[in-house]
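Heads up: the structure comes next, in structure tokens.
Removed from the display is one protein chain of the complex; every other protein chain stays in position.
When the chains are written out, they are named A, B and C in that same order, and each has its own residue count from 1.
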Amino acid sequence: MMNRFLILPIVVPLLTAVLCLLFFRKPRAQRWIGVSGAGLLLGVSLWLLQVVWQQGIQTVQVGNWQAPFGITLVADLFSAVMVVLAGVLGVAVAIYSWESIDAQRQAFGYYPLMHFLLMGVCGAFLTGDLFNLYVWFEVMLMASFVLLALGGERGQMEGAIKYVTLNLLSSAIFLAALGLLYGLAGTLNMADLAQKFASTASAPSNAIVTALSMLFLAAFGIKAAVFPLFFWLPASYHTPPVAVTALFSGLLTKVGVYSLIRVFTLIFVQDTVYTHTLLLVIAGLTMITGVLGAVAQNEMRRLLSFHIISQIGYPLMGLGIFTPLGLAAAVYFVFHVSIAKSTLFLISGVIARLRGVYDLKKLGGLYKKEAWLAILFLIAALSLAGLPPSSGFFAKLSLVLAGLQQAQYLIVAVSLGVSLLTLFSMVKIWNEAFWKEKPTVEDETKFALAQNWSWILPILFLVGVTIVLSFGIGPIFRLMSQVGNQLMNPQLYIQAVLGGGG
Amino acid sequence: MEMVLPFVIGSLYAMAIYMLLRRSLVKLLIGLGLLSHASNLLIFTASGLTRFKAPVIPMTAEQLQSPHADPLPQALILTAIVISFGVTAFALALAYRAYRSVNTDDLDQMKSTDA
Amino acid sequence: MLIVAVISGFGLAFLAPTICRFAKQKSGWWLAILPVFLTLYFLTLLPGLASGQIPALSYEWSKELGLTFAFRADGLSLAFALLVSGIGALVAIYASGYFGNKAPIGRFYLWLFFFMASMLGVVFSDNLILLFVFWELTSLSSFMLIGFEQEREEARAAAIQALLVTGSGGLVMLAGFVLLGQIGGTLELSALLLKGESVSTHPLYLAVLILILIGAFTKSAQVPFHFWLPNAMQAPTPVSTYLHAATMVKAGVYLLARLSLVLGGSSFWFWAVGGIGALTMILGGYLAFSQTDLKRYLAYSTISALGSLVMAIGIGSETALKAMVLFLLAHGLYKGTLFLVTGAIDHECKTRDVRELGGLWRSMPYNAAGSTLAALSMAGVPLFFGFVAKEYLYEAAYKVGAFWISLAIIGALLNVFIAFRVGIEPFWLPSQIEVKPSKHVHEAPWSMRIGPLILGGLSLLLGLFPQILGRSIVSSALTAALGRPVEVKLAAWHGVNDIFLLSLLTLGLGVGLFAVRQDLQRIAEKVSLRWGLDGLYKRSLDFLFTLAGFQTRTLQHGYLRYYLITIIVAVVAITAGGLWRWGGGTLPYLSWDIYFYELGIAVIIVLSAFMATLSRSRLGAVAALGVAGYGVASIYLLFGAPDLAMTQFLIESLTVVLFVLAFYHLPNFAQLTPKRERLRDVFIALITGGLMTIFVFVASGIQIHPTISPFFVENSLPLAHGRNIVNVILVDFRGLDTLGEITVLAIAGLGVFALLKLRLDLRTAKGKKSAEEIAKGGDQ
Partner (left out) sequence: MTSLILRTMVRLLLPLLLMFSVFLLLRGHNEPGGGFVGGLMAATGFALFSIAFGSETARRILRIDPLALIGVGLSLALLTGLITLGLNQPFLTGIWFKFPLGSFGKLELGTPLLFDLGVYLTVWGVTLTIVFALEEVK
């Protein structure tokens, strides 16, 4: 299916960013442009998902050059779902940034940077070309570098140096892997690669491709913040304004996960006994180290940052299980956890706005004082911890189903144990920030939530999405199952890109 | 040359890694520069080398005579070079700002944000 | 209608805060309307059950996950449901008197009804996963209710403990459920129950059983998971009554009874369930001895009672299950009463220490009446409901053997003792310790009398006329649990037989124990009782924190170069592993053909890069880096890439300029690392470099597939109208790459601009500027 409007999720944020740049001296106009651009992106992404759902995988040959020679954009259901995720988080964060991002940052390009980031993310989700993926990674990274450092506070600088260095290392590995891959296979189109590797499934060529796939695993693994490549994340994620952290937490590592799932279902399936077992091992270790890191924290944003790592293990577990159900669960998990985690970050921002601190030891009494905020937190936190009937529960349930079907008992046990620790750490926040009495009387800011809609509306929106994800599990998981089926049948993807004959 | 360049690339990588592992922020930047040279040269070499024959169709001809250099990796490298230029410039500015706020270029002093 | 019955509770929960705002002190009475109504509705379902009409409904929720909204109301479900809604109504009324206007009562009712609805969900669910959903919701509401008095740290800690213990059990159970569903081929309970044969012969049967038992045992406070329950007495008394005595803790019992058809019958089941139940029964009673707090007495006796219920299920005979159902109801009635009375005493006397209480019958006659009835039922005095239940339990144990009947007797004996201490002593005997008489001890308000009176009255009434239950609820519950039609006849009096004599013996011994209670207490206080996993729980929390702290300090230490080393080593390890699996194959042939000046350039690149790493001055290093870049550019030029060469030359020059501009402000190098570390780094660098060398050899020597480039060469001129193929690829064939690339550049430009011009750390010195001002002043 050829659909030239497939480019829109890339063009809309770019257009928004460029418009913001043209209004660079008018931050107020930028806000409006930024928020409406994000809204438009969400609309476009929903349209795309609907088209892909009804008419199958959509492609466009950019520049009208046939695949594999030009760059092909491909929207299968997986891509479309991820683009919707970008749209949802984009809208929420754009509104939240309205007041929570200070005027100086807004005057120095906050909104255009945010949309550049969205552009990179959507590009990465949609592209069917590995080198083009690299380019979108760089767009996304560069935007994230700047967003992270924007403001120039000391903590930001220290965090940014680690973030930038380790991510550049990842880019360098990716680039080297691309060069080697081109040397071996003479093409960069993912469908073409998949087809070519499938057609020459001889043992030696398989082995060399598998060896090469390890470089991709490393490059994407750093981006996805898996064990033991995650150090950049806890070092930096808590340093920028919380809206930025929420956006990063929802999207950046997820692009890494997306890429891992994409290449390890489509291209590198020569030796799944080796590669996917390795993925399972990494998944388990990532879950454990991440959650232990979180247990040790007392600062809300740091605590949540470690949970990002821990929760990355779950989709990898789905990928490692490597069945349609496992992948469906993985994708559902990614979607759910991005929403839940971003919500929690946004709430932590509101708490800091109310009380001036992120430190759990200095917080307290919020259940009594801000009952609605408490309820919103509870929904998001329990969703993250996987308590039923939240979206997190269904995510975990589907992974457990998939894991037990394949008799992967160890990873299932690890995943359940980690979810208990996640629950523990969410309860800790609840206990310290909401239940416990406030230790000090002073530092109360005069801030009425009800009148500050830009702070609370995005949280309501995201919690609403979480609720839809959980109670609408029927249709939504039907969609995810289709995602899983498509991923496990790469032939569909190949045909959509290269045409029936190949 | 195919026998030599892999070693050149390998030593560029080795030196880049060595520089990345220094405590000085400035050395880290030099390491990033070396890393990008190494990667670009790697793409160039891995896709095969052809002497002198640029992939440009002469004004007088309608077709390019074989053998000629592979144009695709060249385009990729060009993209990569320009991107790494942008990244390097940003990293420089970052290093400068970091130095200004921490007042040292010793990376071991910049760990207040970790757990 | 059934689904409305389950869902309506949630609706009421969310409305409760609003209702409370309007109804104030009377809210309990208003809110009790729904549970009363539900109780009546459940009663109307009973007659139908006898004729085999089981209300059931099922909506699909998620086909892929095997989830349905399936509810089914058979006898077993209804027995529990009646307990839930009936006691729920009384507790709701009681609570408004208990709290008065001292607490945010709206929130209390929210979680109370949330619990009621969840518990109804548990007992009516016909889908394992749905059951699990409600199961965890009861844990959640229990958490919120135990920690209701949030200012008290003990309350919060107890809430967390209860949640973690039942939560971990729940997770284990979930795995068991999923496995059970996979073995049985369905997650629908009613369908699963028909597959007992195929499940019990499956190789995973034992695993499934153990996993599910852990879930049930944690919830129902069986040894060794029982420790959370006494701590949960931090909850307000209405909560303890409702959740931690009458209903929630029985969820595990319900589950075992429900699944006994499919999982039961094996000897493992008998010994694990029966054995743990018996152990819990005795240990719970024993642990009660050292207590003085009324509520903790009741808590331990509840553990003991739960143990006997579980034991009965483990025994599994028809009589045992009959005893289980009867004891379940009897216990709900008398234990509910006693808890409520304790709450009233606490409310009026401000103490729950049994030694300080005495002679309360004068000031609290109604509660004294209810309490006495309940205590007699608990002690198993003939003609009371508890007696009927105990008779059957004895009978069931008697049939199994002497060992089991002696266990049952010990358990019951302890219960007699507790019944007298808690239900009789505070009202009818003088207090042990003379405390200054409370000035205004008087009867609690009506809202707090009605519960004990009704429940206590029922304890007598049902003891006199047990057949009210026999025909309806007990027979249908047994039918459901055993999977075959059972006709039950109950009588208050079975005549004098062995069992009756044993009952009398128990009663006599129990009263005897009660008579020497003060001596017993002295002994118990000396013998320190540290049973169960309470200590383990604390130790594992400590261990968790230590481990987490250690791990985080070890991994996330803040030294960038060690992060890099870890990452590089990991990457090298997995890639080398991949290459090793490949094993080299046939080594590719590469041409040795090389020109002299090419070699020269190669040497220059390596040497200048080497200079860059060794140089002591920043400028020297930058210059050397630049030379290396020019060398690379020369290679591009020599091998047919003039565009690349030009770009590289220009960019290299610009980069040097930028470095110089930035370095102008940076300090000079210092030698910071010791030699050992440098040697280690050299080693890592060489390994990495070597690995990359091998990779380049492989990739340039092996070509699995020919390149797609000929397409560009052929079509560049005719279709894309350009002769410089590289440029055509950049702006046309792969224009999207270029669009992304200039975007990266634009962001970088913006980033450098913002980074160098916007300095939030300095703004306070100048005073805050408005956004517009900053923007205007930005580049001047």
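Some notes on this structure:
Please note the rule applied: contacts are C-beta pairs under 8 Å (C-beta built on N, C-alpha and C of every residue); 3 or more make two chains touch, one makes a residue touch a chain.
Not measured: the values here are computed from a predicted model.
The chain we do not see here touches A, B, C in the full complex.
Checked against the hidden chain, the listed residues C:106, C:577, C:620 or C:642 yield one contact partner: C:642. Of C:186, C:467, C:673 or C:724, it is C:724 that touches the chain left out of the display. From the set B:54, B:76 or B:110, the residue in touch with the chain omitted from the display is B:54, counting the whole complex. By the touch rule set out above, subunit A reaches the unshown chain at residues 4-5, 7, 11, 14-15, 18, 21-22, 24, 60-64. Hidden from this view is one chain, which touches subunit B at 54, 56, 59, 78, 82, 86, 89, 92-93, 96. Counting the whole complex, the residues of subunit C in touch with the unshown chain are 642-643, 646-647, 650-651, 653-654, 657-658, 661-662, 665, 720-724, 726-728, 730-732, 735-736, 738-739, 742-743, 745-746, 748-750, 752-753, 756-757, 779.
Operating definition for what follows: only the chains that are shown with their structure count from here on.
The touch graph of these protein chains is complete, with an edge between every pair of chains.
Comparing chain pairs B-C and A-B, the larger number of C-beta contacts belongs to B-C. Centre-to-centre, using mean CA coordinates, subunit A is 25 Å away from subunit C.
Computed centre separation for the pair subunit B/subunit C is 50 angstrom, with centres defined by C-alpha atoms.
Each of residues 552, 556, 558, 560, 564, 568, 692, 696, 699-700, 703, 707-709, 712, 733-734, 737, 741, 744, 747-748, 751, 755, 761 in subunit C touches at least two other chains. With touch defined as above, residues shared between interfaces to two or more other chains in subunit B number as follows: 20, 25, 28, 38, 42, 44, 46-48, 72, 76, 79, 83, 86-87, 90, 94-95, 97, 101, 107, 110-115.
Interface of subunit A with subunit B (complex): residues 131, 135, 138, 142, 145-146, 149, 152-155, 157-162, 164-165, 168-169, 171-172, 175-176, 178-180, 182-183, 234-236, 238-239, 293, 296-297, 302, 306. Subunit B meets subunit A in the complex at residues 20, 25, 28, 32, 35-36, 38-39, 42-44, 46-48, 72-73, 76, 79-80, 83, 86-87, 90-91, 94-95, 97-98, 101-102, 107, 110-115.
Residues of subunit C that touch subunit A in their complex: 60-67, 104, 107, 129, 132-133, 136-137, 140, 143, 147, 150-151, 153, 156, 160, 163-164, 167-168, 171-172, 174-175, 178-179, 182, 544-545, 547-549, 551-552, 555-556, 558, 560, 563-564, 566-568, 570-571, 574-575, 577-579, 581-583, 585, 692, 695-696, 698-700, 702-709, 711-712, 732-737, 739-741, 743-744, 746-748, 750-751, 753-755, 757-761, 763, 769-772, 774-776, 778.
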